[in-house]
Structure formats: structure tokens, C-alpha cells
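Excluded from the complex is one protein chain; the other protein chains are retained at their positions.
Right after this comes chain A.
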Amino acid sequence: MNKSTSQGNDKLLIDVGSTYFKVSTADSIEQHFRDFNKDILDDLVHRCGDTIDRFDKDDVHICSSANGGLSTLIIGVTNSFSLKYATNIAFNSGINIIDTILYQNIEEYSIPSDLVDVVIIVGGIDSCAGIFNESLYNYLSQLNYSNVVFVGSEQDAPVLKQNIENIAILPNIIDNKLHIVEEHLKEYLTNLYQQDIEGKEDIKNLYDITANQIYSTPYIVNKTLPHIDARYSVVDPFILLDIGGATTDIHYSKDLVDDNLVTENEYDRMVFKKLGVYKSKQSLIFAAQNNEFVYELLMHLKVTENIFNEQSEKATRILMQLAIFLVLCKISHYRKAYINLKLLAINSIVLTGGITKVLTTEEIEDIVSFFYKKILTSDHKPVVVLDTNYDIWTLGAKG
């Protein structure tokens, strides 16, 4: 077939999410709700076949978060160092963390029944030896996993290699000053993620329409952040919330973390896996019902708890407003996540994803100000910026 209009800098950018897919050309951007009875490629061709046909495979760039990403379980020896460092690296590599295990209590943890894509074992600086023993091997023998990697003390590496089949050994992520060393584990996880995307049948089919590598969406977004001011007047420090159908991603300036984590990245990422307004709706409602301020927020929004049982546009709006509030709670001192951000120092909150098509700036500002008043007892008002046209994604996807 002749690709008549694919020329010069024209590119077709496609983002496949768990709920929507977005298709962007130089002149337009369209968004479609996915048909889950169809294969992703069939669905795409059905909705946007004409547009796709206009482009050469070389000019089509696709990113996806729809495959759910890789799951990891991290076993580390302390919360402040090994678990925190590995968690940070996993998030920045686009990996979902299903659990973290404090090694000294490993016998008290239940074994996840689902297949874990990668187990990360970490602990000890290189001069520390004999950290792990039989309890680790017992736990692993009951766990169903595809990959296992050790990034702890180099003195323990040979013992683990002897006792754990097919374990990958990488340099320690904790150096002798107790600082984080990211690069090796990050590269390993990013490669695994890439292989996973390429291996998933649904995604694999998408290579019929592109000759380029398919990237994970968080990778593309993170790439854009240093250039965000090319599109918006965003004042540092800022957070970017991507509230999607299944998960919520938070990308944040490193200035917002007052912590022992010293990395070279300007921005980090955190994921709340079960916080979304479509696929993860039930867990979002559950989280809301367990938050003591939510009923006050519902009153503020002039609705009752019955809204959770409704299937309407209004119910979706309320869920999205709740999602913003819950995410802010999760990264504040009110609900301690693995990292707390200095929310009083934020100058801008950027929102991207489907939420920008549903809520107005005023509605979001209202929730943000409710959060600051109730949780942080402050009148602080960061500027809300809506990425309505998915500029952040297109900027990153264009490379």
C-alpha cells in the first residue's frame, strides 16, 4: 500500500493504556476507550485504521503501559537502605512492586500465589558477609517466580549463586558509604521490562504497524520531565500525577525529597498500583472508605457515599476527585509511603492522563485546596496545570 502522506517530521504516536488508547498526529490527537473483547491491534485498526494506514512503519512510535508491567518482590535487610534503594530503582525502571519483605522476618510473610516476574534480593555493603541463610532459600523454594537477581554484598554473592538456581548477580546497589548505586539494577530491570513488552502477544502484534521499539509509557514520561517547561510554564519543584484506569503514577522533582536517597536523577517516580478509576475502581473505593477525611470531602462535593454504587459520568468525576485526594494523602506525612514528599514546597501540580478530559482546572484546584487545608492545615495553593492534549507524552514519544 502507498503511504501517501507520511513525510518529513510527521510521526504517528500511539499510547496504549489499560483503559484508553491515544493516537496523535501532527494535526490531531484522538482518544478511544478500549474494547476489551478485542486484541489491541484489531481494536486500534478498527478505530483508527485510516490514520494508521497513512504512515510508514518507520514513522509510527508506540508506547504502552497496558501489559500491566513487570511485577517484583523485593527482599532486603533494612527499610532505610536496601529495601528503600531497591524500591526506588524498581519504580524508576517502570516495575510494579507487589511486596517488600524485611529479611529478618521472612518466615512471617505469606507467599504470594501469583507468578512474580522478578525477585530482587539485596542487603549489606560489600564488606559485610553472611547475611542470608536457609530461611531465604526456604522462602524462595515456595515462591513462583521467573527471574531472580542479587544486588547485595559481593561477599555473599557466591553463596547465593550456589544455593539459588539461575540467580543473576549484579554489583551491589549500596556502596561503602551507604549511598545508592542505580545503574546496573536499573539496566537489568529495564531490559527485562522491554523483553516482557515484546513477549506479550497483544503487544507483539503491534509490531505489524511499527518498525520502532515499543517503550513503556512511564519511561517516555520520565524522559520528558526535564523539558516540561517547553510546553507549560511549570515552576519547579513540581509533581506530575498520571491517574489512569488501573494505576496512578507520580513523577516528582528530587528537591521534594529530604532523604538519605542521593541519586543522579532529577526526577523520580512512584506508583500506586491499585489506584485507578476504571480497572482499579473497587480498590480505590476501598481506600477511600478507609480514609477518615473522605466523608468530609464527599460532603464538600455535595454527594453521599451512595455515589460509589452509581455508574454515571458524575460518579466518575467524583472518583477522579477522590483519586487526587488519596494520592496526595499517600505521599504526605498523613499516610507514610516509602517516601514522603515536601508538599508544602510544591509550586506546581501537573496532571496528565484521562483525568484531564473529565475534570476542570477549578474542580482539581478545589480538591487540592481541600487537601492542603485538612491534611496539612495550610493555605498553600500550588498552580494546577492540565496536560489536556497529552503534550507531555507526545514530547517524550517524539524523542
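The rule is short, and it goes like this: contacts are C-beta pairs under 8 Å (C-beta built on N, C-alpha and C of every residue); 3 or more make two chains touch, one makes a residue touch a chain; residues count from 1.
What we mean here is this: contacts and distances are computed from a predicted model.
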Legend entry - Protein that the absent chain corresponds to, by UniProt name, given "Histidine kinase-, DNA gyrase B-, and HSP90-like ATPase", "Methyl-viologen-reducing hydrogenase, delta subunit", "Methylaspartate mutase subunit S" or "Iron(III) transport system ATP-binding protein": "Methylaspartate mutase subunit S"
Inset, instruction - Can you work out which residue in A:I125, A:V181 or A:A345 touches the chain that's missing from view? - result: A:I125
Inset, instruction - Looking beyond the chains shown, say which of A:L12, A:I52 or A:V77 touches the absent one. - result: A:V77
Inset, instruction - With the missing chain put back, which residues of chain A would touch it? List them for me. - result: 77-82, 104, 123-125, 127-129, 174, 177-178, 260
